[in-house]
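One protein chain is absent from this view; the other protein chains keep their places.
Let's look at chain A:
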Amino acid sequence: MSDQILFAMEVTLNGLMAGVMYSLVALGFVLIFKASGIFNYAQGVLALFAALTLVGFQNGQVPFAHLINAIFGTNLHHFGWHLPAVVAIILTAAVMVLLAMIVEKFVLQHLVNQAPIILFMATIGLAYFLEGLGDIMWGADIKKLDVGLPQGANEAFEAVTDSVFGFGLYIDNLDIVATVVAALLVLSLTLFSQYTKYGRALRAVADDHQAALSVGISLRFIWVLVWSIAGIVALVAGIMWGSKSGVQFSLSLIALKALPVLMLGGFTSIPGAIVGGLIIGMGEKLFEFFAGPLIGGATENWFAYVLALLFLVFRPQGLFGEKIIERV
């Protein structure tokens, strides 16, 4: 087999894996959009905040250390312990649930029955607030995140492809873990929303607030529930991204890559977030590989958006989005 084809295969594989990472972020968007019709701009920052908190807990960092030191003239940095990854993850999940409650109490509750654009604006505010809070709490430096996930080249895969093609394809163990985790997340979220009473209540709230109230559903409870789930999904995304490229503030910009993923997959579809992510990830890597050299490269910055735009023109509800039924 020619090198060119083999190389294209590796690029495809790489793209798919990058796509899984996009999907993890996109999932959080879909959850909140489905349940409340809000496009949660803060989803990417939620992932950043979760990752920062996780690293902070693991390393026994003192939250707000800089602020405390500045006010009291102390010199605190660390508690001097290291928490096991599992404990730190559970604690961080609890923080995300707490954050969901705070967001509901101080933001969402006051914006009931407002137009979606108002809520969208509120989430923009929330995004920058959280980014600032993360900075003050844990510091702005790039942190290394290690929760014990396997990293580096998967040798078994390399050996198998080597014996088949005579060329070992590279795949990162971390990417394999991310794929498995994403699949499990999608499966459990789908089952939860289809077959449990809370899932049904969630879909009900998404559909009609008045009707949901009339059957005894507490909107506040559902909002806390859905923001908690989105927070935990953000934590998962934060762990994966953080393990891959360190916890840094540019993590919140990944949120923007989730946008074309959502346009492609449909804002209301959980499987759509996955398939959309895969298409975008693979598409942009392959496009860069084939067309990049011809037009001067750096196509990854815009290709996803152009692809999404094309989809918007021909299929506005996305691949898996609910077709809007309007009886006239």
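As a convention for this text, a contact is a pair of C-beta atoms (placed from the backbone, for glycine too) under 8 Å apart; a residue touches a chain by one contact, two chains touch by 3 or more; residues count from 1.
FYI, contacts and distances are computed from a predicted model.
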item	value
Omitted chain (choose from "3-methyl-2-oxobutanoate dehydrogenase subunit VorB", "Sulfite reductase [NADPH] hemoprotein beta-component", "ABC transporter ATP-binding protein" or "NADH-quinone oxidoreductase subunit I") - UniProt protein name	"ABC transporter ATP-binding protein"
Full-complex contact with the absent chain, from A:7, A:106 or A:192	A:192
Contact with the hidden chain (one of A:218, A:250 or A:301)	A:218
Positions on chain A where the hidden chain makes contact	191-192, 195-201, 203-204, 206-208, 210-219, 225, 322, 325, 327
